[in-house]
Structure formats: structure tokens, C-alpha cells
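There's a structure below that I have some questions on.
Other chains dropped; remaining ones untouched in position.
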Amino acid sequence: MINRYRWWEYLLIYLGMAVLLIFILAPFLEAFLVSLRPLDSLFSVPYRFVSDHMSFKAYVTMWQSVPLLWRYMLNSFFVAGSVTVLGLIAIIPAAYAFSRFEFRGRGLLMGAFLSVNMVSGAVLIIPLYKVMQSLGLLNSYISMIAPGVAFVIPTGIWLLRSYLVKIPKELEEAALVDGAGRLYILVRVIIPVALPGIMVVAITTFIAAYAQQFLYALTFNSVNELNPLPVGLYQFFGRQKVVWNELMAASLIGIIPVMLLYVFLQKFIVAGLTSGAVKE
Amino acid sequence: AETLHMIMCGDDTTPGIPVQQGLISDWEKQNPDFKVEVEFVPWGQCQEKSMTLAAAGNPAALSYMGSRTLKQLAKNGLIIPMDLTDEEKASYAAPILGTVTWDGKIWGLPRAFSTKALFYNKKLFKEAGLDPEKGPQTFDELLADAKVITEKTDAAGYAMAGASFDNSMHQFLNLVYSNGGQVIDADGNIDFDSANNVQTMELVKNLVPYAEPGPVAYNRGKLETLMGEEKAAMMIDGHWLYDRVPADVDMGVVPVPAGPMGKHSSLLITDSLAVFKGSGQEDAAMSLAKFLTSPDHQMAYDIAEGYTPIRGGQKVDELLAKDPSWKPFIDIIPAGGPEPFVTDYVSMQDSINEALQGVILGEVDPKEAIETAAENLEDAQ
Amino acid sequence: MSAPAPKKPVDWFPYLLLLPALAVTLIIVAWPLAETVRLSFTDASMNPVTHYVGLENYQKMFARRFPEVIGRTFVWMVFSVSLKLLIGLYAAVLLNAAVPGRTLARILIMPPWIVPVAIGVFIWGWMYNGQFGMISGLAQRLGLLSGPFEFLAYKNAAFLSTVVTDVWIGTPLVAVYLLAAMQGVPRDLYEAAWTDGASRFYRFRRITLPLIMPAIATMSLLSAIWTFNSFDIIWILTEGGPRNATTTMIIDTYKTAISRFHYGEGAARAVMIVIFLSLFSALYFALIRKLSSRGDVK
Amino acid sequence: MGQLKMTEVRKTYGTMEVIKGVSLDIAHGEFVVFVGPSGCGKSTLLRMIAGLEEISGGEVAIDGTRVNDLPPVKRGISMVFQSYALYPHMSVYENIAFPLRVSKMPKAELDARVRRASSILKLDERLRHKPGQLSGGQRQRVAIGRSIVRDPQVFLFDEPLSNLDAALRAEMRVELSKLHGELDATMIYVTHDQVEAMTMADRIVVLDGGRISQVGSPLELYHKPANVFVAGFIGNPKMNFLPVTCLGADATGVTVELPGAGRLTLPVSPRDGIAGQALTLGIRPEHLSAEGGDLRLSLMPKVIERLGMQTVAYATHGEEETAFNAILPGSAPARAGTPLSLGLSAADCHLFDAEGQAFERHVALSALDPALMMAASEAG
């Protein structure tokens, strides 16, 4: 009953959603239209939605003009996936430590992790390059994964910590009484129970790594076959003449896998974030 | 074989790349100790990457660089000068060599070269009642034609770039050189605050009403779109504009109009191959660079890519015969001026663009804009 | 009182748990960051040979219109973060409504978050174009504009345009986060209020909003930090123009350090950013704590 | 006025019928308690009255007006939730004032009403506190306070005491009864705690799987349960049941045979043709006595609970080890494992037919509770 809407409320809600989605999706409509147009009539003056000679040709030709496109997508998935997995390996124990233990320097360390958020990767790029070089990591997947991991850790810890705080302490105490070691408790009890929260962090991390792995990849990697999608996409417009239609087609295609992933996991995200988000 | 790391800007799909690749194979055959790894880095990130690698002490052996960066690299001892014989030097037109020379040494071998001229839309000229076969030759004619077109047609008279991008400054410098102005004198001192330049800036100011609305939002690329849609009638650009507008747009080309205090000129821009210090393969890199830019090889590459040929010669004549539209771009070379060679290129770009934007937005008058820019340019030295 | 408890040995376990995160952070962030701090006191540039110059870089920085840049950055951040929160909240409210199709809407709101930033910004670049851009084009057709309007050509318009694009990219995360927080509000509170006759809007204002305040607080801080450091959007749209109208600290830093290769000066700016953001966060936390001690945030 | 009438009210979730036709009249000023096992539909019914849940069929009328489609606030009801549903971010004052703020009451009157409510509920000293700083009983009172400021005609309570500990629960029970005396309003109260039901209700509605099983005063349900379900549900430990065989019936009652224990004539209204049928005899644990009785049973105690005041023997009876419990006053000499012989009186017994329907017992309820006599005379 409380969720029963009157007709004008429906109208308002859908109208509101429409306005929101227009704002969110208009650029994608634009991108889609561009992807359908031939290169020499991309932009018409005055503005028109439908112009002559629209076709899906770009969706075919893009695979030829950037032959490694599929490879870049796979790389992106691989790099984002690795960042996520490695990130979680670092985030989960750290978030657990912050949520459960009192120790010297706790506040300081938490602040320090937050402040990693404040350092933008672009500024650190040169010293970071030296680091990667001295570790001999250049031109490998690791050179893209490692900085990705480092920069997702702080946010991950912050999000997950607030989730873990809500897991009843008794669960651990019970396991402790039952003789489980503390690492065993983390692995067998905490992680399974915190799975929704972990999923949220994983997905946020994955998307961040998928969409924003440009700078590190570009700077630390010189091997074309290892490049992720954003760098690959640059190949469409790093040219004398930008192949906008194919670039847009490729970008739209590049979003789809992550969207699918999200479709499957969105219930998880919402449920998980809930418990992680609201501090009580 | 040892790997030799070479950074190229752009991507590997342009027509010149197979040509270059063939040449590299040839070179590798002559130098079996080396295997050349070419890394293609997108424009816009390319120089940053080469410089980052160099600053971090792990430079590529050979890098494709905008020549404007060479002075800064050279001053900081990151690149080594090219040991060209006099004969080799003589194969370049003097102004071209000017784009890579500092302190008497040559710091890079020109690889890509462009000159500019004024394109105008014949159809719009006709529509406005102007003679479609006679493009503007002077600042005054430019202004007058722009005015007429703006008033008589739907299109803007002049396509003006004012965005905070390097090519906004380039567009402006074409006019500066054509009015006898300069940014830097022969001794390397800033010479921007001159009557010539104030006059050129006046032209900009006067052109604003006849330019497309909001020039500050436009860089060269977006202006090319306007030209293609016939929404602007005149634009200073490189020869490539022909490829970037639909075939049915009928364009004429004249040299950049001359100002009252100068004569037709053009900004000469080159990109070069630079050999970095510290790769341990300097000699090989030098050898490869020379091999790739030797007259015949370079010409083949220029033709394939559709760049303005760096050197003259028989091939150029053939090109002109086949495509006369090249003529204004090639003829202007001797009268052209190199891109100013400063240490802090970005600072120069910012100063000049800020002046331009100030004038376009009507925030400062031309004289003041030029004066302020000249002061700021001292920083760029 | 009983005798003081014997000194306990340090429990190393929490440190052990932090080890992976710390190791990665130390190597990838702290080491370069320390290097950055060191460089901020040198004349580091492209030249491999550097000298310590004391505070010169900091002095130079403040001499060069720096306060203006700081001010602008904060204004930009405040604009952008408040819009993100407002629109995110608005989106969360709509996506929380129990109407058919909301799952689809929840999915359709995601793309700006997923698409590589540069691509999204390029598209916005076209949209802002006066001649062939969607916004100006539609506005003209609807008669809202008499001629083409270039959004990036004028100081205020460009400033707002970069804000809008930043908002577009940042909103989905905020919306999803707030939506989740809203779903954590116990349903019986709404029912109780409804029983008392509270309208939908009243319930939102008096119940939803106060109860998701902690989530809003967390998000606004994180969002502020990210926004402060948001680089690509401005760089691609305006490179800081027109006439520096969109030059924020991070743009200034990038230009100085990477484009102009005045690495020492750039490092000084980077250090300033961290200091500013730390101060900001500390202030922010103090504010939140004060509010919650007043009991507004439970 | 707070008169409420439900006619054939139904509720379906999807294809599942949860409330299967409930009809009930509630007079103004009555205190009606819904009881029943978990999941029987108590909350659902209450929420339908409140307007929180759509009514799938039938009609709910308040003071003669059909309210099926009215939102809660228009029904003149107020509700106290099991979880209290206090607004955690508002002070006690604001929580209580909330309904008045919604209706934009002038400040002075609002203040007066809140203060009156808080003084009735002894919350004056807590007005500035947040719910989080209150004890369970205080929270409970705030929830009630919020519901009384609006002067509703009908109060709805959904297990309001179930979160409290035993002592507090007893105390609040008394307070609620007092409150009902002070406010001239109808109260409908859901609980699964039968002590609450027995002590507070004017009438108890026993629900069983979405249907009303019996409606009556507490003592009526205790002494005259209409069926096995109600008999077993009311009373703790629950009534003991024994299979018996009917030997015959006459005006004095029904005579039954308890296997292996003898025969007994129960003072209940007889029915025709029941001789020879298998019936069920019910006897409450507290009606077994150490001495005397019309019949004596032998039990085997398994667990003895000594509460000081009384002793509870959890025992079994007969070969089949039917559970059979007994409550003996004070400290009875019962020991686990030692057989125990207890007596029962025919007058205390209940009798049920094969369908579980009770034979009417000859008990005058008015003799049991003076309050009932009064109520009867008032009603008359």
C-alpha cells in the first residue's frame, strides 16, 4: 500500500527517470550515431539525428583497422581482473585489521591510506617509472597491474572496512573458542560471511581498473600486444585522421562486457553496498 | 641481436609506415647486430612518453619528437647532436634546418614537415558575390572578404582557432610571420612586442565578428569540420585539409595573406627523429636516423604520407605535375619561418594563446595582449 | 585498584594482515611520493643533474597566480561535488521507487562509470560544440537559442561545462552508493511515518535524508578528493582554458611537471595538493564528528 | 468513536491465501488481542486494518465507513510497531511530535500535547534524548507516546513487548492496561505471548492459519476453549491431552473411560450418539493435585523444575509415554525418575470430539471474574 502510486506520481517518477537517463545516455546516443555515420559526414551542421548513409559498417571495419582490438579487450579484462584479485588479497586482510584490531598506529595508517587517494598517479609517474624500472617490471602485464593495485587499495579498504565492522564479533570468538587460528578464521569465516561486501569492492575495483588503466599502461608498457582497451582505443584517434566512427563503435562494444557483468551482479552490489555503506 | 627501441607517434596504419618498415628492414640487414622495435604511441601522449623515459634514465634510442621540444632536450643534455656533413646539411632548405638548430648544432633530423596556406570556399565566395578565383592576398582583403561572406551568407567568413591547444598558436603565427613579425630573433632573444605583432593582433580582433561564434572553443581539427560543412569560408591549414573535407567542397588556395608590414609567409613545422643519450646505442640510432631521412628514403616517406616534401628534387616536380594543389605549399618554403625554438615550449604556447583568447573574448586590447605575452615569454626562454 | 597489568607483548597479527597492502603501497606509492617530496626541494627538470634549492619552488608557485588557482580548484570541486551529490541523490530516489522498469534504469545509469574517461569526454566535447553539437543544435531547434552557442568558448560556460562532464562521469557511483544506503533504512520507519500521515516528500525529508547522512558524508569526502584530482576531463575539453578559467591545481601541476618538465616545481605543487586535501579531510572529519556528537548523525 | 467491523476479510499473496475470510466486530473502547502461532496472519490482519497492506477481499469499516481504500492517516488509527520504528535521528520530543508536525499543528498546541503524552508516559525527563540512549521500556513508551498524541480512535499494537526482557515486559503490561483505562480508545493488540493476551484483553481472538479459531474473554478461552487448538494454545505448560472412550452421556455429563485409569463423568453438555466414540480428554497441568481428586493417574516425571513458588513436573503417562505435565504448588516432593501419583477432578476436565470441537463445559464465567459480571450488566 505504501508503495502504491497515483497516476501523477507514476508520471513524475517516469518523467524524472527520463530526464535522468537522457542526461546519462545522451552522450552514448551521440556516440552511437557517430558510429553509424561514414567518416566524411560525421558532423552535420545544423545538428541532425539521422543523416544519410548510416550503416553498421564501422562495427565490422574496426576489427580490421585495429586488428588487435579483441586482444586489447582481453588484456583489459585480464588486467582489471588481476588488479581486482590482487587488490582484494591486499584489501581484505587490511580492512579486517582496521575493522577488528586495536594496534599502535592504527589511526595514522588509516589516514595514510586515505591520503593515497589524494595523490594522483599522473604526478608520480616519473618516480613511479623509476620504481618499475628498478624492479624490472617494465613492458609486462605487471607494470600495469601493480600501480592499479596500489591505487585501488585505499578506497577498497575504506569501503570494506565499514562492511566488516558490522559482522558480529561473536562469529570470530566462537571460532576462536573452537580452536581456529586467526588466519583460519579470516579465510573460513570472515571472508565467506563478508562476500557481498567483497563483491562490491571487487566490482568497483574492476570498473575502475577497466576504465582508468590508461596512464600506467601507456607509460610503463611498450609492447603493443599487452596494451589494454583504453590505449587500444587511442589508436583510433592517435592518428592524423581520427576514425571517429570506428572509435565510437569500439568504445560502445568495449562497455558491453562490463555491463553484462554488472547486470548479473547488480543485486549483489546494491545489497552489499547497503551493509557496507550505512554507518551505524 | 640487440634490440633498438624506437618510438613513433601515431599508429601503424598510415601509408608511410610500410615504407618506413621496409627501410628499417634494409637497415637491419646492413646492421645485423640490431633488431629495431618500433613502438607506436598515440599523438598527445607521445612526446610525454619519450620525455618521461628519458627523464627516468631509460630513454628510447630513437624517438619521433616535435622539433619544438629539441631545445629543451638539448639544453638538458638528453639528446645528442647530429653529426651532419655540410653536404647533408645543404640538402635541406635553410628555414627547415632552422626548426632543429640551436646553438649552432642540429639536434634532430626532420621527419615530417608542413607548411600552411589559406583555403577558401569558392562556392561561398560566389554566393557572397566575390570572385571565386581570387582569394585574399592581404590582411585587408582577408578582413573585407570575411565581412562580406559573413553578411551575405550563412557561413562564417574566417575560421579562427582560439582553444588552448598548440595549433591555435600555430594559426596565429602564420599571420605573424606574414606581417614580418617574429617571436624570437636570430640571436634567440624574445622579440614579440613589436608593432608588426600588435598589428597582427588587431587583425585577429577585427576578424572576430566574422569568425565562427566562439573561436575559443575551436582548435584546428574542429575548424576543419566547419570547412567540410561549408560553415566557414576561409581557413589557414596544411595540405591535408583536402583529404578532410568532402570531395564536393570546392576550395581554392592562396598563400597566407600578407600584412601591411610583411609578405606572404608560412610557419614551418617539423617533427624530427632525435637520438637520446644514455641508451648505449647512440651510434646505431644515429645511423638509423640518417638512413631513414636520407633524401631518397625521406622523399618516399613524405610522398606516401602526403607530407610536404622536405627536400626539393625530381620527385617534387613529379608531385607538382600530378597534383598542382601542392604548389602554394612548396613554393612558400623559402619564405617561411621555423617554429620558434624556445626552452619552455608549453609556456610559450600558453602565453600566446592567452593573449589570443584575451583579444577574442574582448578582455584586453591587442597592444596590451602582446605586451603581456612578451613579458610572459621571457619565462619560456 | 589492582596492580598494573604486566606489560603485554606486541600483537603482530594486525600488522601481518596489513603487510600486503602496506608493501604494495610503500613500493608503488610511498616510495615515489617520498621521491616527489624530495624533488620538490630541487630544481629537477629534464636535466639529470639536480640541485637542492630549498623552498624556492614553493615561493615560485605562490608568486605565480597560485592562490587564484587554489580558489578556482575549490570552487570547481564544490560545484562538482554538490551537483554529483544532488543528482546522485535524485537518481537514487528515483531508482528506489517501486515501479516497473527500475532494474533496467539501474543498469542504464552505469555506462558513464564504465566507459574509458577519455572517450566519454571526447563525446562531451562534440556535444558542447555550437555548430554540430547536440545541445546547441537541439536548443536552436527548440528555439531556446537563436544561433550556435559554443559552450567551451567563454570562461563561465567552459567552467560549467567541465563541471557538467565531471558530474556525468561521477554520478553513477554516487547514485548506486546512495541507493544502497537508502535500502538500508528500515521499512517500518516509513510505514510509521505514513501511518502518521506524512507525505512521500515529507518522509524523504525527515527520515530518508537524515538516515542516509552518514553515507552522504562518506561519499562527499571521497568524491571531493577524487574531484580535486580529476584531470582528464578538463585536460581534454579545454586544457585549462579559456584564459585559465578551468586551470585547477592538478592541471597546473600536470602542465608544470609533465608538459613543461619543471619537475621540481611540479613536485612542489603535488605536495601542496596532498597537504590541502589532508587539511580538508581533517576539517571535514572534525565537522562530521561535531555533527554526530550533536547527534544528528547516529 | 472507535468502532471497527471486519467482514469476510481476505488477503492473498500471489496465489497464497494468508487471511481466509475473517469477520469480527469490535466495539468502541474494547481491548482486543490477536493471538496465534507464528505465521498465522496476526500481523497481516493488523496491517490490513492499519491500511499498510492492501485488502484482497472483504471489507473493513471503521465507525461505519468503509476504509478499504483510505490511507492510514485517514482511518483515525495509530500503530505501534514491534520494532517501535522510532526515528533514530530525532529526540524523544521530536519522535512524539512527529505526527503533529506532519499535520502542521500550531507550535503551542503541539507542545502542550507532547507534554501531556510525555507526562502520561513518564518520559518528561527523557525528552531531549535520542532513542539510542533509552532503555527498552522507555523506547516502548516513546512509541506509544507517538501514537497517542494524535488522539486516534483505534490503537494498533504489533507485538510491542516482544523485545523486552521478562521483568520489563511484566511492568509494561501493567502500564498498557492502565493506559487503556485512561484513554477512551479501542485497542487492538497482536502478540504470541499468552500471558499478555490473558492479562490485557477484554476479548481474545485466536487465529489459526488465517482463520478465527475462537473469540472470547480470556477466562472464557481458559475455561471454555472451543476446540483442541485453543485449549492447547492457551495455558503454559499446555493442556495435557489423553485419548478416552465415551461410555455414555446423560444430563449430568458425559462418562468416559481412561485407558488403564478408570472412568470419569465430566460435567459437560452431552450430545447424541457419542457413546463408544473415541474422544479426547484435556486437563491443565495446574489442575492436577498431589492429593484427592476424582481419579488418580500415575506419571513418570522426566524433568522437575522448582520455581520456589511452584514445582513443574515434565512427565509422561502410560505405555506410549504421552507427554503429561503437572504444576504443583510450592515445593512438591516430586523427583525425576520416581513415579508420581496425581489426582484430577472431573470438574476441571475438558472434552473434545474427534474433530477437536469441545463439549460445552458447565462453568459460569461470571463466577470467576467480578469484572465480567459488571461488563455483563453494563451490556445488558
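The first chain written gets the first letter, and so on, giving A, B, C and D; residue counts start at 1 in each chain.
Definition applied: a residue touches a chain if its C-beta (ideal position, glycine included) is under 8 Å from a C-beta of that chain, and two chains touch if they have at least 3 such contacts.
Source: prediction; values computed, not measured.
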item: Chain copy counts across the complete structure file, not just the copies drawn; value: A x1, B x1, C x1, D x2
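Note that only the chains that are shown with their structure count from here on.
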item: Rounded Å distance, chain C centre to chain D centre (Cα mean); value: 57
item: Geometric centre distance via CA averages, chain D-chain B, whole Å; value: 92
item: For chain B, residues that touch 2 or more chains besides their own; value: 52, 55, 57, 225-226, 229, 231
item: Touching two or more other chains - residues of chain C; value: 129, 131-132, 191, 194, 211, 258, 263, 298
item: Chain B-facing residues of chain A, complex; value: 40-45, 65, 125-126, 129-130, 133, 138, 218-219, 222-224, 231, 234-235, 237-242
item: Footprint of chain C on chain D - complex, ascending; value: 50-52, 71-73, 77-79, 81, 83, 85, 87-91, 98-99, 101-103, 130, 132, 146, 150
item: Contact footprint of chain D on chain C as seen in their complex; value: 186, 188-189, 191-199, 202, 206-207, 210-211, 213, 295-298
